[in-house]
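Sending over a structure as structure tokens; questions will come in a sec.
Note that one protein chain is taken out, while the other chains of the complex remain in position.
Note that the chains are named A, B, C and D in the order they appear, and that numbering of residues resets to 1 at the start of each chain.
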Amino acid sequence: MTAPDLDLGAVAPLCVVAVGAALMPLLDVLLGRTKTFLSRPVTAAWAGTVMSLATTGVLSIALVMCFDAAGAAPRTFNRDHPMILMDGMTSFLNIVILIGSLLTALASGKFLADLAINRGEYYALLLAAVLGMMLLVASTNLMMLFVGLELMSIPIYAMAGFRRDSLRSNESALKYFLVGSFASGILLYGTALIYGATGTLSLLEIGARFDVDDPVLLIGSGLLLVGLAFKIATVPFHQWAPDVYEGAPTLVSGLMATTVKVAAFGALLRVFQMAFGPIDDLLYPALWVMAVLTMTVGNVMAIIQQNTKRMLAYSSVAHTGYLLVGILVGTQVGISAVLFYLLAYTFMTLGAFGVVAVLAHAGRERERIADLAGLANSRIFLAAVMTICMVSLAGIPGTAGFMGKFYIFRAVVEQAIATESSSLLWLAVIGVLNSAISLVYYLRVPMVMFMREPEPGPEPDRSGTFEGLVLAVCAAAVILLGIWPEDLNLILTRVDVLHWASVASASP
Amino acid sequence: MFDLQENLLSWVIFLPIAGIGILLALEAAGRIFMSRRLSDRSWRVAGMGFALGNFGLSLMVWQRFDPIDGGLQLVERSAWIPDLGIQYYVGVDGISLFLVVMTGFLLPVTLLASWTDIASRVKQYVFFMLCLQTGMMGAFLSMNLFLFYLFWELMLIPMYFIIGIWGGPRRLYATLKFFIYTMAGSLLMLVGLLVIYYLNAQQFGFLNFDYIGYGGASGIIDTLIPTAGAPWWQTQFWLFLVFGLAFAVKVPMFPFHTWLPDAHVEAPTPGSAILAGVLLKFGTYGFIRFAMPLFPEAAVELSGLVFGLGVAGIIYGALVAMIQQDIKKLVAYSSVSHLGFVMIGLFAMNLQGLEGALLQMVNHGISTGALFILIGMIYERRHVREISEFGGLAKVMPVFATFFLIATFSSIGLPMLNGFVGEFLILLGTFAAAPWVAVLATTGVILSAVYMLWMYRRVFFGPLTNEANRGLLDLSAREKIVAVALTLPMFWIGIYPASFLRPMDAAVSELMRTMEQRGADIASHNGGQSALASLPAETPGRVSWLREPDASAEAAE
Amino acid sequence: MEIPVGHYQFVAAALFMIGVVGMLVRRNVIVMFMSIELMLNAANLSFVAWSRLWDSIDGQIFVFMVMVVAAAEVAVGLAIIISLIRNRDSVNIEEASLLKW
Amino acid sequence: MDVALVAKTLFIFAVIMLVFAPLMTWVERKQSALMQDRIGANRADIFGITAIGLIHPVADVIKMITKEDVIPAGAHRLLHTLCPLIAAVPAAISFAVIPYGGSYSAWGAHWSLVVADLDYGLLYVFAIGSIAAYGTVLAGWASNSNWGMLGSLRASAQMLSYEVAMGVSVLGIFMVFGSLRMTDIGVGQQETFRLLGFLEHLGWVAPGTRWVDWVTIPAWGIVLQPLGFFMFLAALMAENKRPPFDTPEGESEIVAGYFIEYSGMKFGLFFMAEWIEVVVIAGLMTALFLGGWSLPWISDQELIGWLSVPFGPNLANLLAMVVNVSVFFVKLCFMIWVQQILRWSLPRFRYDQVMHLGWKILLPLSLVNILVTAILILLVDELAS
Partner (left out) sequence: MESILFWVFSIAAIGGALGMVGTLRNTVYSALWLVVSMLALACLFIMLNAQFVGLIQIMVYAGAIVVLFLFVVMLLNLTGGVMGAEEQPLLKFVGVALAVAVSLQLGSILLRIELPWPEVSPEYGTTAEIGRALYTDYLLPFEVAGVLLLAAIVAALAMAKRERG
């Protein structure tokens, strides 16, 4: 038995997050027992702040490491048997995930305290989920993909139900759990069939050995995609999303809508690029229909929602549709468009959920859209951030959302022109028409905030320092990414499909 | 980088938003360090200052503009998103010059007009107005299509809020309708834009969003867009339709106009004034700047459609205006009618038609803006706008009645006033291209005289029946300044249009040359067939008396 | 080894189908949960049989991982159910479902 | 079927079921009497012969079998009947992997004294043991009784909790002996290691000094894994739910826990199960920690070698077998005795104490044990190379 050829440096950011996840419960216990070595006990709120800052710190360290890794050559952990690939795309997605979760962690301190669910497990779960996401986007092996997916999902199930006194939160968690596990089961069986047909679990080798005529392999691939489709909530596998987002604590919903989706998309990208190349033609019509349905259903259903979180849930379904378009195109331009979109989407969605979270004080949540009435009078900052996020989600120029859509549609049109494919063009047309539909509900939010008189009652809470910081960062990022996206291009150009080829030689 | 001489256009575009930045910074600093806020009044005054500064800068543009040169002037260009061929690229030519000046002119006027009208949430008001100004200026001056698109949609947001916050009772419905109509149209244009963008890249080998090539490089305008022999969505016909839809909604052309009465009626006075004065011009501006030069073949092929819709708009707008009870709605429908004129003038595709249309765009901006502002003044006093509520106002408010009469005449197109010059040129041009259209359009002129004068009579003359009107005060000093400011350019254009037509002349000639050139390119590509060939190469009956001889001679070269 | 691999796979497919159908038709949360376990087990059988067929240990390792995951899922899932039931008992048992299912 | 296999199976089950399990009733009574300063178990007699109470097991069996079998109203009849079996059978069959002797060959035949010499030996025990949980869990539920239910809940929680500690605490043994196969572990324990070997390594004595080799100790599990021994024993006893871990039965609180509604032979089977488990525990501890069937310092080869001198190889093998089996059962009895001592000397834990011990003491300690063991193994490997 020889020791495997390991490259620990490749997984350094993962290690940081993992160690953080392991230490966070200890820190929690320690903070609970400060009485023994401090003259007076640390209050729960302070303990929460310390935990949230510690989590943020851990994530920041990982973030810096990922930035460092972004430009470097692709690496893998176990050179004899690569399970993950830390290349440009992984680094990029990791950065997105870390930014999203970092902002969430930073805002969580006051949020949890407000809801009286200030328990230290939250941060441990958050970090564990982040680790899962990072692994998921890095995985080049179906086993790693499965384990990463579960490591991501299981903590989120619990986080969705973190408001144990709230029946809605409980039901949300239960529903997310049942649907999520169901999806995992489907994905797993699909994996089994793929393994059976090809005899390998490595995505690259599956791609190499793909026999387009093997029904077992095709059904397996289909099941795998269905499993992932559940996770990213594409129509018709989206029905859990609104319920779950509505019931879960708002910041957790934000996390689900952003980083979880980013990670699942990362996995989808990998699978498509590495393994499913040979069946692109087969998948094209299915994905086409799915993308169109996802956009349209998401947007149309969002119009009739009265609950902000529910509306955002359907909005996230709609955005999934746009992202699918990028995947469908499949060129490098398309993939970098998806990556950019994911980053932009993370900021704007997180900002929107963040505003709702600030208003979600236990006992008097303002979750209905109507509850936002007059917010511009009482809390202009929150209203401004919300407006910026909504405008960006709607894809109006000058915001990250527009640039994202622009990148996606440009990839579509480029490919349409290159292949003279009018079905792709229709996809772009349907996409922009959907954007127009989405205006109806996105603009309703600023409308309510600015143009309606507030209902009598206590003024909404001011955002805390860290929450305010997070919201400001989101809003600023949305605008900056919308106006100067070219700095990001530096990272995007590192996203090179060709890098994957170099791994092929590394795998056995 | 901040040099006023070098970067004049950037100053024009960004001064308002920079003002916003300064004000916000002051506000924040005040809150943080002195725990007090800036007063509403200081915002208003500062906003006025920035607006005036903006106007001054736009005048400076006019002053530095070389009327002989038909191309772009005062160009600024720097890399923005080079990977995608997106540049920060602004420039002004004879087509956009007066639109810019008019835009610069209208903002301070409307701000002054709404000095007391808008009393709530003043800071937000100033904020949105200045943002709007940046958007409008940017859209007129952008020479990179991406930049244009950005400003084009960006200006919708402040207008959305202006109508929605300070508007009338049905403002929410109106503003959403306004936004979605205009946005939906332009989103399709985005796809069309991308198609052209990649056609251009295919033909020239690099990604480029510059409309007019810079420094010898090719621009979007140089793209050879096929008329046949390519997938249908790459042909001029469809692309023109897509672009045309976006612009037609904005104009608004006849079947797409339904958002306009709602928006105008519900919008607050400054909103209506800016909306009618500037925003509608983007539709026609889009046609003359982008749709026609890019797809000349399709423009010619479809000019019949445009004529039809334009005439329909003229007559329909006039007829509907006639039966309106609400003064504001009446003026709104008159806009539909007037812009129909502009459209047929554009698609006459000759010098008179185009110049007339360009001039009429400015005219309409000033006279309709003035009408809305004047209506706002009476609305501020009475809070009603029904014609039946008034009558005999001339007795209590003589000064107001006078200014309103001037504006009304201007709108009708009475000689000596601005409207006449524009409409005359348009009809002249149209008659040369399509006589029947001109004939039908002329009925619009008559109808407009009918409904405007009828309205004027009912409001200002006759007995003073309504007691509520008896105690109305005449215009205050501030309002007089506004009214005078609005009236002056009407006379100027009406009496001495040459100072406006001269700079347009070179640009329009240049434009027509471009279209002909592109027609020839297409023809050689298609093997000799071009719809443009059917156009009269040199238009008969040039109205040289309107122009100084030396300028016309040069333009003819 | 006289039974061909297809037979084992057939059993796995049947179990998977029963799991999916159970998940879809049953309304008892615990049974739904158990149906999911059944699906995982079907995949396990499939993995083991393929693993034997390809003479590679990957499949068995995968099964090992699935069991880890299953254990974790059960722990969390049952905790969620406990928390839900506790709450429902104390709050209002009549309110069957606040969120639309 | 292999005759030897059948013979081995029959032998061990006969010993366990027919000898040890009934005897346990006697041992239990005698032990308690001894510790409580009574005489105990001396009433039952046959024709006046009490035989120090050895008649009692017989009397018990007769009593159990002839008593009325009550199935309470509302009980689930099938499960109620099955549960005692589910509890007892796994306990009995888990002895199958415990070797009670080495491997021998005589007259051409070759056999090893273990029913099933499985590669995953101990895992089998754990797997079978985990099935036994159903017996207790379902018993309380099936009898439709609150006390039974409470007992079942406690039992299932306790068994699940201690399964973890049980598995982890014995890992050290696998690490030391490098196998899960019970016979490998048994053979491994026949080695000795030189207690003073470190002196050579440190260079304090010259290599090859005779007296260094004299001081040796057998490489028994208990020597190599002293902590593991105690933890594993504790965890196994907790799995068996006998005092001091008898909270699921807790007479004083929940009357008799999960088998409160049982009577007659079903009741007897639950007790049988417990006693069989005591024997299995003793067997496991012997095989894993006490050197199994071998005499200390004397490996099988040496023993057979010595015996071959007077008796010839065939007979020597047979004799060695007898010696080894006897040694095994002596050790087994010792371990049973240890359990009895513990059972009668320690008071019952409270339920929370049980959980505390399992999760907060045994589990962390056994994890530390693994860590220390791993480090030591690496160190020794390093030194050896």
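Quick note on the criterion: a residue touches a chain if its C-beta (ideal position, glycine included) is under 8 Å from a C-beta of that chain, and two chains touch if they have at least 3 such contacts.
What you see is a predicted model; the values in this text were computed from it and never measured.
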Contact list for the unshown chain, restricted to visible chains: A, C, D
Candidates D:Phe20, D:Phe95, D:Trp111 or D:Tyr124 - the one touching the absent chain: D:Tyr124
Hidden partner chain, touching residue among A:Ala21, A:Leu382 or A:Leu481: A:Ala21
Sole residue of A:Pro155, A:Gly266 or A:Gly334 that reaches the chain not shown, by the stated touch rule: A:Pro155
Sites on subunit C contacted by the missing partner chain, in the whole complex: 1-22, 24-31, 33-35, 37-38, 41, 44-45, 48-49, 51-55, 57, 60-61, 63-65, 67-76, 78-85, 88, 96-97, 100-101
Interface with the unshown chain - residue positions in subunit D: 79, 118-120, 123-124, 126-131, 133-134, 137-138, 141, 149, 152-153, 156-157, 159-160, 163, 179-180
In subunit A, positions touching the absent partner: 1-4, 6, 11, 18, 21-22, 25, 77-78, 80-81, 83-84, 119, 121-122, 124-125, 128-129, 131-132, 135, 143-144, 147-148, 150-151, 154-155, 157-159, 161-162, 164, 173, 193, 215-216, 219
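Just so we're on the same page, only the chains that are shown with their structure count from here on.
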Centre-of-Cα separation between subunit C and subunit A, whole angstrom: 25
Distance from subunit D to subunit C - Cα centre to Cα centre, in angstrom: 35
Multi-chain contact residues (two or more partners), subunit B: none
Subunit B - residues contacting subunit A, complex: 80-84, 121, 124, 149-154, 156-157, 160-161, 164-165, 171-172, 175-176, 179-180, 183-184, 187-188, 190-191, 194-195, 197-199, 202, 231-234
Residue ranges of subunit C in contact with subunit A within the complex: 9, 12, 16, 19-20, 23, 29, 32-33, 36, 39-40, 42-43, 46-47, 49-50, 53-54, 56, 58-59, 61-62, 65-66, 69, 72-73, 76-77, 79-81, 83-84, 86-88, 91-92, 95, 97-101
Complex contact set, residues of subunit A against subunit C: 143, 146-147, 150, 154, 157-158, 161, 164-168, 170-175, 177-178, 181-182, 184-186, 188-189, 191-193, 195-196, 199-201, 243, 246-247
